[in-house]
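One protein chain omitted, others in place.
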Amino acid sequence: MRKDFDVSDCYVQEGKLALPYSYFAGRVGSTFITTLRDQRRILGVRCNTCGKVFVPPRQTCERCMEDIRNNWVTLSNTGEVVNYTVVNYDDRHLPRKAPFILALIRPDGADTPMVHILEGIEGDKVQPGLKVKAVFSEKTTHTILDIDHFEPVA
Amino acid sequence: MGHKKKNRNVGIVGIGETKFSSHREDVNQPEMVHEAVRQAIDDAGIGLEDIDCVIHGNMELFEMIHQPDLWHTLGTGAYGKDAFRLTTGGTTGATLCCAADNLVASGMYDTVLAIGFEKLQEGHTTGGITNMADPLWARKLQSGALTDQAAVKLIFEFGEERAKRAAMTYRIIMDKHACLNPNSHRAFGLDWDQMDDLMKNSPPLIGNLRLIHMCSQSDGACAIIFASEEKAKQISSKPVWVRDHITVHREETLDLCNNYYPNQTTHRFAARELYKRNGIDDPLSYFDVFEMYDPSAWWGVDWLREFFLLEGDAHLKLVENREIMITGKMPVNPSGGVIAANPIGATAMVRVAEAAKQIRGDAGPHQIPRPVNHALASGFGGTMWTVLTILEKELNW
Partner (left out) sequence: MHSYFGINVEDIFDSMPDRFRPEGARGITRSFGYDISGIGGWRLSVKEGAMTLEKTDDLESCDVVMETDGETFVGLNIGKIDGMTAFTAGKIKVRGDFNSFAVTSRMFQRYLPPGQAMQKEQELISLKKIISVGQRFATGPVMGKFLKGLKDKKILAIRCPSCGRLQSPPREACAICRVRNDEWVEIGPKGEMRMMEYCYYASPDPLTGETRETPYGAIGILLDGCKDEEVFWHLLRPDQLDRAKMGMVFGEKVVHGSRLRPVWAQNRTGGIFDIKYFELDE
């Protein structure tokens, strides 16, 4: 690229942005996580207007704007793969070393899928509709990763 | 500056404000935002289906969430609607109101829902703010949003005793107002006999700026519904009209270590332009209430002079004679102002919301005890951004 100015003084300084923050899950999110952690049950919430069951649960139905926070539904620990992708690069923020599979998994009883890790199958063998089950973690992180991963139903 | 007359009038028809507090562990962000949205919709007596467009904003880098507007759809009701995100620092809430006003006035949308929020407990406010500065220089020197500059100026001009008393008088007045407002985050119940003690014993932050002078760090959200004149009259029996607004900024004055005075502040510049084009000769007698974005008591005192275009010590006298109290000649921040609650992305919108409630006459315990027809609201952001908004009870300008 042609520069119409003198670039002899241009250089780059290294910098960093380091900031602490926290995140509050709120009552609905906390119920979801503590139930997952303590009872190994996946909870959803039902909107009584449109009938949809959402997972992860939320306080309002975004379409009907109904308050659905108390309409708890226990979902199955099995479900099906709706879609998936194979992660082929490594980065600090990723939960596994590459290659690994991230899948949209719809637990049985829910209308919405949620993202999770799929293990126990090669990337090129996965098909939408694949039946999977949750494998819970031994150690808690108080997050969705209290489900360690999903794997195909044997 | 270029400025054209509106295509059509715009009114405020619904207002929602959460209670403000130091932390909201019981709700996540979209849930908190939804509290304000629900209130605004109910206040207007309409449904979400009546909203054409949603605009949403907060401070960048404060909760460390990228694209909160997408995630917040759960709480904002933006599903299937046109939606925008805006962020202009401390003025965000005021800018959202300007944008909503412009979107409706232009004829593009009949009803626009504007939402400002912040969950300061989730991030690091000072750390976030410091990142607004040039990384090669100012970022390494800047002390967050804290500055002693207004105090230095006031003390230099009016003497230490008078300046310090004025700032603490302002602070106690704001606390008295905050005690009337059920939404306040901080309401201490301060009284006049604590003045000397607080001037001496409140922990110092920077120079003469003490903890007691400074605004809080709050969680909360605010939502306002704007509608075209025709719609506004259908929806509400007492719409509040947005007469005009102005935005002025000067990034260079981020270098707050800039003690050449009087340099022209963006506040004074904005006020003069706005009053001139609206034919307001004497703002002090024209307005019935002023909701000011006052990040600290020192700034609050200093900026009264700028916003009302006063000279000499007229602004100090307003404070000293307690004319700015809710019962005074020129009530300032009957809500308690920013010192009482500062969920930053919502704060400047709360100024507009509170000014509008005063005009409607339904502010609650902190309603000014006489008719309010003309209101002024200000917003302020880090690099000397000023937004000023004029609200009116009648369409008579």
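Annotations for the structure displayed:
Labels A and B are assigned to the chains in the order they are written; within every chain, residues are numbered from 1.
We adopt the following convention: contacts are C-beta pairs under 8 Å (C-beta built on N, C-alpha and C of every residue); 3 or more make two chains touch, one makes a residue touch a chain.
The structure displayed is predicted, hence computed values, not measured ones.
The chain not displayed here makes contact, within the full complex, with A, B. The hidden chain makes contact, of the residues B:Thr126, B:Asn278 or B:Asn373, with B:Thr126. Only one of B:Met64, B:Leu284, B:Leu310 or B:Met330 touches the chain withheld from this view, namely B:Met64. Only one residue in the set B:Asn7, B:Ser106, B:Asn201 or B:Ser285 touches the chain that does not appear here, and it is B:Asn201. Across the entire complex, the residue among B:Trp71, B:Phe84, B:Phe188 or B:Tyr286 in touch with the chain not shown is B:Phe188. Summarising the interface, chain B meets the missing chain with residues 22, 25-26, 64, 124, 126-127, 130-131, 134-144, 146-149, 152-153, 156-157, 186, 188, 190, 194, 197-198, 201-207, 211-212, 250-252, 255-263. Chain A residues in contact with the hidden partner, per the touch definition given at the top, are 5-7, 9-27, 29-31, 33-34, 142-143.
Here is the rule we go by: only the chains that are shown with their structure count from here on.
Chain A and chain B, compared by their mean Cα positions, are separated by 37 Å.
Residues 23-28, 30-31, 34, 48, 61, 63-64, 73-75, 77, 79-80, 119, 121-124, 127-128, 131, 135-136 of chain B are the ones touching chain A in the complex.
Put simply, chain A touches chain B in their complex at residues 13, 15, 17, 19-29, 58-60, 62-63, 65.
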